[in-house]
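Contents: one structure, followed by commentary.
A single protein chain has been omitted from the complex, and every remaining protein chain is retained in its original position.
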Amino acid sequence: MASKLDNALEMIAAAKKVAEEIGTPMVISVVDEGGNMVASQRMDDALLVSVDIALNKAYTALAVKVPTEALATACAPGAELYGLNTTDNCRVVIFGGGIPLVQDGKVVGGVGVSGGSVAQDVQCAEAAAKKFEELIGA
Amino acid sequence: MASKLDNALEMIAAAKKVAEEIGTPMVISVVDEGGNMVASQRMDDALLVSVDIALNKAYTALAVKVPTEALATACAPGAELYGLNTTDNCRVVIFGGGIPLVQDGKVVGGVGVSGGSVAQDVQCAEAAAKKFEELIGA
Amino acid sequence: MASKLDNALEMIAAAKKVAEEIGTPMVISVVDEGGNMVASQRMDDALLVSVDIALNKAYTALAVKVPTEALATACAPGAELYGLNTTDNCRVVIFGGGIPLVQDGKVVGGVGVSGGSVAQDVQCAEAAAKKFEELIGA
Partner (left out) sequence: MASKLDNALEMIAAAKKVAEEIGTPMVISVVDEGGNMVASQRMDDALLVSVDIALNKAYTALAVKVPTEALATACAPGAELYGLNTTDNCRVVIFGGGIPLVQDGKVVGGVGVSGGSVAQDVQCAEAAAKKFEELIGA
């Protein structure tokens, strides 16, 4: 059985492949079921701000159990969770690019991507999440 | 006379009972009049983000002396307290689920619940606050 | 099978019983295998500083995989890990009262106690750890 780290590296490779295709350097991070970092990589010339954002998107997806893009609407002014992004020591990221990793119906980790437009970040994160599903045979 | 801790544990038990009835695992926290934790419990499979949020809802209710749901409107863009949630080291939570504990007309603590929808969090927090009133014979 | 939270509450009860016997109010905290809080309780009149210390003793025991009392010597001036206590956002506590929880040879959590002398803290933490072994049938 592949290690958690090997799986994370394959997921990151899948996201990087998409990032290279679209020509935008990204930071890609994976956390485990406890919210702790397994692996993180910053592609050359990726935005420095993305080091924190990618990791915290991964954390948020795990800690809230939804893709981070689902939070944008829920946290808008007037919506139910307005203000969520300043909780938990500001680790909660409320725009797209973080996806929970689900195995046997349980959230067991998260992947986060940052560096491009939100749509690009989501596209790369989805490639990583798809790779995870392949790796666990889902 | 029951200890503060025993009272907090009974309040948490009351909130947990509701959480079990509605089938959503919660984190429930109680703070005293100094804003310091008395007790906190994370039900199995509760969102990790809720560990911080439940405690800070309890803190906010005590520190601002209103239920946290009252802050959503007051902190909306254009409203009087816009930006409150980023003060006090971002411990201020501005959506529902935190309730101040009142004894003899004085705020003496707070209870906070996180893990479900805001309505569910409020429902659990109210069960805890009601238990507090029973315990002090109010 | 008992829930993680129920186990933590039984561990805390075991530590509290010892704390009451020796007449010193304590804070007792339990974290899971990801280092996240499961439950924490502050006995009436326990030192406020202990809220942070108990939780971080539990975290340290999990994160370093040794009882925290083993770190005192290792972190003394001139010793190998001098300076360890200021790493990891100062969450590393290097005096006794934190014990890793071991199941099937793997560290799956930690318990931390603070409020008395180090010897008293250790005594209470050991009662909690012993309860954990009973609960898992070790």
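The first chain written gets the first letter, and so on, giving A, B and C; residue counts start at 1 in each chain.
In the analysis below, a residue touches a chain if its C-beta (ideal position, glycine included) is under 8 Å from a C-beta of that chain, and two chains touch if they have at least 3 such contacts.
Predicted model, so just to flag it, every value in this text is computed and none were measured.
Here the missing chain is touched by one residue of C:Leu48, C:Cys90 or C:Ala119, and it is C:Cys90. The chain that is not drawn here is touched, among residues A:Lys4, A:Lys65 or A:Arg91, by A:Lys4. Taking the whole complex into account, chain C touches the unshown chain at residues 34-35, 60, 62-65, 77-78, 80-84, 86-90, 92. Chain A meets the missing chain through residues 3-5, 8-9, 34, 36-44, 48, 51.
Keep in mind that, in the parts below, only the chains that are shown with their structure count from here on.
Annotation: 30 Å between the Cα-based centres of chain A and chain B. Touching of two or more other chains is recorded for residues 48 of chain B.
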